[in-house]
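One structure, pasted below without further comment.
The complex appears here without one of its protein chains, the remainder shown in place.
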Amino acid sequence: MQGFWYPRTETGRASLLPAPPWHYSGDLLTVEYRTDPARVAELLPAPLELAPQDPGAVALIWADWQSCGDSGEELLDPVRAQYRECFAVVRCTYNGTVYSRCVYIWVDKDFALVRGQYQGYPKKLGSIHQTRPHPFGRAAPRIAPGGRLAGTLAAADRRLAQAVVTLRSECESNGFVNGHPMAHHRWLPSIEKDRPDVLAELIKSGSAHVEAGPAWGGDATLDLFDSPTEELARLEVREIIGGYYRQVGVSWDGGKVLA
Amino acid sequence: MQGFWYPRTETGRASLLPAPPWHYSGDLLTVEYRTDPARVAELLPAPLELAPQDPGAVALIWADWQSCGDSGEELLDPVRAQYRECFAVVRCTYNGTVYSRCVYIWVDKDFALVRGQYQGYPKKLGSIHQTRPHPFGRAAPRIAPGGRLAGTLAAADRRLAQAVVTLRSECESNGFVNGHPMAHHRWLPSIEKDRPDVLAELIKSGSAHVEAGPAWGGDATLDLFDSPTEELARLEVREIIGGYYRQVGVSWDGGKVLA
Amino acid sequence: MQGFWYPRTETGRASLLPAPPWHYSGDLLTVEYRTDPARVAELLPAPLELAPQDPGAVALIWADWQSCGDSGEELLDPVRAQYRECFAVVRCTYNGTVYSRCVYIWVDKDFALVRGQYQGYPKKLGSIHQTRPHPFGRAAPRIAPGGRLAGTLAAADRRLAQAVVTLRSECESNGFVNGHPMAHHRWLPSIEKDRPDVLAELIKSGSAHVEAGPAWGGDATLDLFDSPTEELARLEVREIIGGYYRQVGVSWDGGKVLA
Partner (left out) sequence: MQGFWYPRTETGRASLLPAPPWHYSGDLLTVEYRTDPARVAELLPAPLELAPQDPGAVALIWADWQSCGDSGEELLDPVRAQYRECFAVVRCTYNGTVYSRCVYIWVDKDFALVRGQYQGYPKKLGSIHQTRPHPFGRAAPRIAPGGRLAGTLAAADRRLAQAVVTLRSECESNGFVNGHPMAHHRWLPSIEKDRPDVLAELIKSGSAHVEAGPAWGGDATLDLFDSPTEELARLEVREIIGGYYRQVGVSWDGGKVLA
C-alpha cells in the first residue's frame, strides 16, 4: 500500500499528504507578550520545564501560507496549497536545552491539520484572517513605518483573538519565542478503553532550510476572548513585548525522537 | 496533562475530542453497487483478503449527523455537534471472519476528521449534501414510495460523486456491505526520515449500541468523477444493487486490536 | 434576455434565481421576547408606526430550510436547495393595519441572500446552526416535553446570538410576532453620487400557501452579543415571552406595492 498518509492505496495518489520534504512560502504577523509563567508551566508535561529566562513569554503568530510537496504540483491547483494559521508558542527546557513549543494552533485546511498533528502540533480548524500589505491603492498598508496590520482568529463561530501591529522600523528578528527547535509530544490514544496511549513520544523538529526578508518591528495590541472549548485566553496578556512582520520561505524534512 | 486529544492541558477543556463513548443520531442515504473485485482487492493490505461472496460489492453512504460525548453539551452549541459525511465501504476477510472496511471518507468538521483518523477512517474534508425528507411543503420528498433523495460529494472544489435514490418500499435492511464490524488500519509514520511507521496496527471496532427506524429501499443512480487527488472513481460502477434510506442512533465505545 | 435574476442570458439557465413561485420546507425555532419599544420604533421609517399592542415584542427565528422553484430540480442537487437563516422580526402599523417586518436577517447561501433582498429582507451572510430533533440515539432531543433545542448565529467571525428552547407542550401557534403579512422596503441607491434612491417602495408580501405540523412551546433563554458591524444586540432582551418549535411548508408567489 502506497501513500504517506491516509487513505493508503495501491498507487498512493489519494494520500492526503505527500512524503516530506514540505515547502512553505508565506507572511508572518507576530505579537509577543508576557503572561503569568504559571500558565505556561501548566502546558509543559514533565520532564519539560519553564525556560530559565523570560519564562512567561508567549508568541501569537498569524501566517498566510502556500505549501507544497517536492513536486510542487499543489501550486498549480492553489486550493490545495493555500492555508492560513494562527498559533501560540511558548518556550521550555528539556535536558538543559531551550526549545519552542506550540501549545495551541488553528488552520483552515485539512492537509495542514493532519500534517501538523503528525508533527505534534495540536491543530484545530479555525477562521484566520491577516491584513495583507500591498504596494498600490488605499485598501492595504505599505511595509513602511506606520503601516498597520491586523490578525483575527475564530473557531466554532466565536472570535478568539485579534491583534493590530503598527510597524515602526526594520529590526533584527521577528521575535525570539519561536526561534528554537520545536519540542512536541506525539500522543495517540489506544483504540481499546482504559489502556495507555499507544504512542507518547517527545520529538524535536525544525526547519531544514529557511530564507527570509527583512524583519519589521513595531507596537502591538492583542485581545484574547474566552470560549467554552478553548483555553488560549488563559494565557492572559500581562505586557506586550512587540509586534513583527516578516516574509519567509521554509522547508521541513523530518525530526528526531527525543524520548 | 488532561484531554483525550490535542491540545492537552491542565484542565482538558480545550481537547478537540472528549473521551468515548461518542453518540450519533442521523440519517443515512446508501447506494450499493458492484465494481471490479480487483479494484477492491487493491485496497486490502495483506493479510486482508476479498470477502468470499460478492467481493466487488461497495456501499457509498451519505450521513447527516449530530454527535456528542457523554455530557451531550455539544447539542446546545450545534456548530460543535453537526457534521456531514460521505464514505465508501467494502468488505474483507481476516482470519476467516468477514469485516466491513471504510476505504474513502470525507467529512466537513475538524472533530469528525480527527475522531475518524483515531479510528482508522481515512478522513479528508469535503463538501457533502444530502436531500432531507420533510413532512410539509413542496421543497422536500416524503419518506414514501416515489420519494427521491440525492447525495452529492465534492472535495478541493471538484465534484466527486452524486447519487439519486428513489424510494420504493420498506425493506429488511439498508444494505449489507456496511453491516459487519469494521477492520481498519491505524498507521502513523515516524517523525524520522526513512524509518518504518511507528504504529501499524489492525483494529476492529463496531457500535456499542444501535437503534434504527424502518429501512427503505429503492432504485438508485450513481455517478463518480475523477480528480487528480482522489481514487474513488477507480471503484467504478458496474451494476447498481440498490438504494436505501434509514434513520439511526448509534454509540461507539472503543475497539480491539486484531494484529 | 432570459432569467429572473442576474446573470441574464439567452437561455436563462445561469440565472441565480428561477421566477416565483418559490417553495420552502423547514423547521423553525423561535424565541419571542420584549425589548424597549423605542428600539423597535428606531427601525420603522415613517409612515410606519409601532404596533398598538405589545409594541416592543421581537421574534428571533432560526430556520433550517430546503427551497426550490416550481421545477423542484434543486432538490436533486441539494447544495442548491439547503440553507439556514436567523432573523429578527418586529411588528408595525401602516394605514391602520398591523404588519410583521424583518429588521435583521442572516443566511448562508447566495440564492437565499439575493432572493431575500429582492423581497426587501436585509440579508447578510452568516453562520447559522440549529439543533435538529431526531427519533433515535443520544445525540438529539426528541420533540417531547423536556426536549432542548439550541440556535446560534455568527457573522464576520463573531457570535451574535445564542438561544436554548426547552419544550414543554404543544400549543396553538409558534408565536405571534411573525404572524402578519410582511411590510418591507425595497431600496436601491442611484448609481450616481448624491442622487436619491432610484427605488424606495413599501411592499407587502406573505405566503401563498402554508401547511404546518403541531406547534410546540416552552421556556427559552437568549443571549445577544455586540459587534462593530451589527445592531441586533441593540434590541436588548427585557423579558422572554416564550420559545417555540414547528415544522412548516410554505410557498411564496409575489407581493403588492403599498406605497
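By letter and in written order, the chains are A, B and C; residue numbering begins at 1 in each of them.
Going forward, contacts are C-beta pairs under 8 Å (C-beta built on N, C-alpha and C of every residue); 3 or more make two chains touch, one makes a residue touch a chain.
In this text, all values refer to a predicted model and were calculated from it rather than measured experimentally.
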{"item": "Missing-chain contacts mapped onto subunit B", "value": "127, 129, 152, 154, 157-159"}
{"item": "Hidden partner chain, residues of subunit C it touches", "value": "1, 4-11, 13-14, 16, 20, 42-43, 45, 73, 77, 79-80, 103-104, 109-110, 113-114, 117-125, 156-157, 185-189, 191-193, 198-199, 201, 203, 205, 228-232, 253-257"}
{"item": "Where the missing chain touches subunit A, by residue", "value": "23-26, 65-68, 72, 74-79, 81-82, 127, 129-132, 134-141, 148, 150-152, 162, 164, 211-213, 247-251"}
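The working rule: only the chains that are shown with their structure count from here on.
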{"item": "Copies subunit B and subunit A - interface residue numbers shared by over half, same or different", "value": "same"}
{"item": "Subunit B onto subunit C, rotation angle from CA fit, given as a multiple of 5 degrees", "value": "180"}
{"item": "Euclidean distance of C-alpha centroids - subunit A vs subunit C, Å", "value": "40"}
{"item": "Whole-Å gap between the CA centroids of subunit A and subunit B", "value": "31"}
{"item": "For subunit C, residues that touch 2 or more chains besides their own", "value": "127, 129, 152"}
